[in-house]
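Remarks on the structure that follows.
One protein chain omitted, others in place.
The first chain written gets the first letter, and so on, giving A and B; residue counts start at 1 in each chain.
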Amino acid sequence: MSDVTASHRWKIEKGLSGDFIFKAVTVLFAFSILVILMLMLYEMVSQSLPSLRKFGGHFITGMEWDAVQENFGALPFIYGSVVSSILALLLATPLAVGTALFITEIAPRRLGGFAASLVELLAAIPSVIYGLWGILIMTPWLQQTVQPLLQKYLGFLPFFDGPAYGVSMLAGVLILMIMVVPIITSITKEVLMAVPRSQREAAIALGATRWEMIRMAVLPYGKSGILGAVILGLGRAIGETMAVTMVIGNNPQISLSLFSPAYTMPSVIANEFAEASSPLHSAALMNIGLLLLVITLIINALARLLLWSMSRGAARGTKL
Amino acid sequence: MNSKVKLDDLNVHFGGTHAVKGVTIDFPANSVTAIIGPSGCGKSTVLRAINRMHDMTPGARVSGRILLDETDIYGRGVDPVAIRRRIGMVFQKPNPFPAMSIHDNVIAGYKLNGRMRRDEADEIVETSLQRVALWDEVKDRLKSNAMELSGGQQQRLCIARTIAVRPDVILMDEPASALDPISTLKIEELIEELKERYTIIIVTHNMQQAARVSDVTAFFYLGELIECDVTKKIFTTPDRKQTEDYITGRFG
Partner (left out) sequence: MNVMTSIDRSAAEQRNTMRSLPLRNTKNTIMTLLMGGALLAVLFPLGLIFVHIVKMGLSAISLDFFLHIPRPTGEVGGGMANGMVGSMVLIAMASLMGIPVGIFGAIYLSEYGGSRISTVIRFCADVLSGIPSIITGMVVYSMLVVPMKGFSALAGAFALALIMIPIVLRTTEEQLKMVPTSLREASLALGVPLWRTTLKVTLRSALTGVMTGILLAIARIAGETAPLLFTALGNQFWSSKLTQPIAALPLQIFSFAIAPYDDWHRLAWAGALVLVVTMFALSLTARYFGRSGHKN
């Protein structure tokens, strides 16, 4: 083979550019993310318009949900979603952070890894299965065992008042707690693992006990990341549909008692949307969807910003 | 000497940094030109400009002309891909494709661009490996993974891969800096042989190496070409004081 002539086999002029087409495809698909997001917002707003026009701000404060009279107010659903999610978060956060700390800081590596993969697997269980367990196992147990006990000893409190149906705000809170714990745990674990070793060693070298090291070095460093994890869990809890729908009782009322059935925003959509009785009824459900979308967008944006700021800080920490 | 590659007022900017400043230089055909200078002097940047590697770096801007024979490689309508087939490059760290066998690494330039005939492939593999003096060491295990080779063998494999696509020019970016002395020696011997067929431009931080392998040496400092001349002259009687200071080890 002769190199002198061979080299002129390649033409130097630009041909039809595969690179151009390829790049165009990637651009199109990458920007489809923005398009999808915009489209979702647009669809939800435009489909909610009849309800937005008719009820305006009263939609949020209205207590009535009457498909026959076409009078729609979403307050009971907002109340149900907010209260169930926040109570679930209050219960889940200490458990999740404690578990994540145990996995990263205390357990021997093997055990920690094993526990972490269990938690990870449990985070993958579909919502409908939690719902199945909730309605067939948990609610009967609540009705027959837990609620009578609570009533007997704490019945004087307004929170444990009224008859025990099983399906209730209490059931919704518990199932949500069980579901968000694995999510918060696994993100918190990632956050804690991003805390530089030097931080821990500095504390240990100064004679801190393991708990003091966690309190002085690990937690302060991971603060914003853990907060991000909790807020992300809140977003999950608020948007959670199937499991909650199956156990919360689906009754649009506002009651202090954890024993009374309640209703959440996703649940009413799940139950009524496919069979909405009138265009205004669907628009009102779309309006609830829009509220839910806006709330979760804000929550998720906030959580991501917190988590990103954490990982950027960690990256800087390891470079130094 | 007729020149193969010509740089005419080459400037490279990265964002706000002016990395290469108005470099004009000729690289003679079928000879070895060494580019030396302290780290950060822009020598690798110049090298990478010659096969348009900066096209991939966001924020990099190249101006001026680079002529390969008579073609401006930054001219309108010139395909950088075709340029890279005529101007090959060997990198500082050996970088064979980890998922490919030794055999496939040699013909990677063809394989990645489509299929090729089996007998033609075998012929190219054998010639290329012989030319880098690797054939006898690997002919019995052409199908094994390229990562099983030693660092020096990997680097020779990378050179074989480069010459397999029959370039005119080979750019080498400190090709021996990650290797042990014996492997380095082999690479240097190889460069000596390769210059019969190819024009070689080598960046090195090792002045002895430049003195050993090159015909012409160019000294760069702070992004500027200070002096370019026959290697012997650069290392004995350079014209410029900065060059003399550098080669005698007074700075850099």
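In the analysis below, a contact is a pair of C-beta atoms (placed from the backbone, for glycine too) under 8 Å apart; a residue touches a chain by one contact, two chains touch by 3 or more.
Bear in mind that the values here come from a model prediction, so they are computed numbers and not experimental data.
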Query - Omitted-chain contact residue, chosen from A:Ala67, A:Leu95, A:Val146 or A:Leu256 - result: A:Leu95
Report summary line: Of the candidates A:Ser51, A:Gln143 or A:Thr185, the residue in contact with the absent chain is A:Thr185
Query - Contact set of subunit B toward the excluded chain (per top definition) - result: 51, 53, 56, 58, 81-86, 88-89, 91, 93, 95-99, 108-109, 112-113, 158, 161-162, 165
Report task. Spell out the interface residues on subunit A facing the chain that's missing from view. Result -> 10, 18-19, 21-23, 25-34, 36-37, 39-40, 43-44, 47, 94-99, 101-103, 105-107, 115, 117-122, 124-133, 135-137, 178, 181-182, 185, 202-203, 206-212, 214, 216-217, 220, 232, 235-236, 238-242, 246, 266, 269-270, 273-274, 285-286, 289, 292-293, 296-297, 299-301, 303-304
